[in-house]
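And then subunit A:
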Amino acid sequence: MSAAGSPPVSDRRVRLETRGLGRRFGGLRAVRDVSVTIRDGERVGLLGPNGAGKTTFTNLVTGDIKPTEGEVILDGERVTGFAPHQLFHRGLARTYQVANPFPSLTTLDAVMIGAFAGTRDVTAAASAARDALDLLGLGHRCATEMRNLTIVEMKEVELARIVASGASLVFLDELLAGLRPNEVGDLLEVLDRLAAERSLTVVLIEHLVGAVMTFCERLIVMNEGAVIADGPAAEVAHDKTVVEAYLGAKWRKDA
Partner candidate 1 sequence: MILSVGALLAAACGSESGGDSTEPVKVAMVVHNTGPYADTGRMKTIGAQIAIDEINAAGGIKSLGGAPMELVIEDAGADVGSAVAAANRALSQGVVAGDGTGISSATLAVTEVAERRGIPWITMSFEDQITERGFRNVFATSPKTSEFTDLWVRAINELVEETGQKIERVGIVSGVNVVATSAAAQLRDKYAAQYGWQIVMDETVEEGSLRDATPIVERIRATRPQLLLVGSAIADIQKITRKQIEQGMTPVPWVLSGAPYLSGAFVEALGADAVNGTFAVASAAPFAGQEELAQKVRDAGDPYPQQYHFATYSSMYLIKDAVERARSRDPKAIRDALAATDVSGGPAADPWPAQRVRFDSTGRAVDRVAVLVQWQGDKTVTVYPLDRAQGKAIWPTLGNTSS
Partner candidate 2 sequence: MLRTYSAPLVGIAILVVGGVYGATSESAANLVAMTAVWALMACGWNIISGYAGPISLGQAAFFGITAFITTVLFAKWNVTPYLGLIVGLVVSLLLATVIGLVTLRLSGLYFTLATLTIPLIMATLTRYFGYHEVARPYVGESLAYFQFNGSLAYYVVAAVLVAGALLFTARLEGTRTGRYFVAIRENERAAEASGVPTFRYKFVAFLLGSVFASLAGWVYSQLSFVFSPDEVYNPIVSVQALLIVLIGGPGTVLGPLVGALLVIPLGEFTAVYFSQLPGLNELMYAIVLLVVAFWSRRGLYPLLVGGARVLWIRLRPAGERPVKTPAVTDDAAQEGAARDSAEVGRST
């Protein structure tokens, strides 16, 4: 189901690369020596038990936290320690576990904030935001305050903000958290459509392994701050260490 007809992953352009990325807090190493490469159009699932350092790693990449060691290279540019907004303007966007960052903004305004990455002009940003919302079938919700949306709608607005900003590499942190199984399916279809239409490179940070397996062709598994497996979903899913470390019971259940 993923980007068919495009050249094999290995030949595609490298979007993001981390070299020995790590972060210490006082004594402890929350993330250590993470070196991964993400290529154009890939759909990567970043998995790991609670507290494996997934979010911290994401924060290091997206600039929320400054790394204490290692490098982040985005489209060939060394962006280690850049601020999130700088990376955002370079096409790297993220969502937070927090479902609803801007509760008292209207849906349109919330999306416009992202749209300003493309244009400084308010009307242009507004129309870009409208398009994005229409694309997600939220056109009728433009004037609604975020806090009055359903969980699914909130998450769709998050996606709309990314679309409107024209970002092409997105880190989605627990996008599926708090959704009912059927909702998960629907949202993933939406995401799949977006990814295809806007040729997004997607990294899903998730606990729900089953869902991730249906969407991602590649898995990166972290544990205790380090990458313990990285490769095609099917292989990684059957990798012994991973199964023991994390997937085991859950995976069998889902399969």
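For anyone wondering why these and not others, all candidates are chains of the complex that A comes from, given by their letters.
What we mean here is this: a residue touches a chain if its C-beta (ideal position, glycine included) is under 8 Å from a C-beta of that chain, and two chains touch if they have at least 3 such contacts; residues count from 1.
As the structure is a prediction and not an experimental result, all values here were calculated from the model.
**Q** Quickly now, which of 1 or 2 touches subunit A in the complex? Give its number.
**A** It is 2 that touches subunit A.
**Q** Which residues of subunit A touch candidate 2 once you look at their complex with the stated criterion?
**A** Listed in rising order, the residues of subunit A that touch candidate 2 are 25, 28, 30, 50-53, 55-56, 59, 62, 64-65, 83-86, 88-89, 93-94, 96-105, 109, 112-114, 116-117, 120, 122, 125, 147, 161, 165, 224-225.
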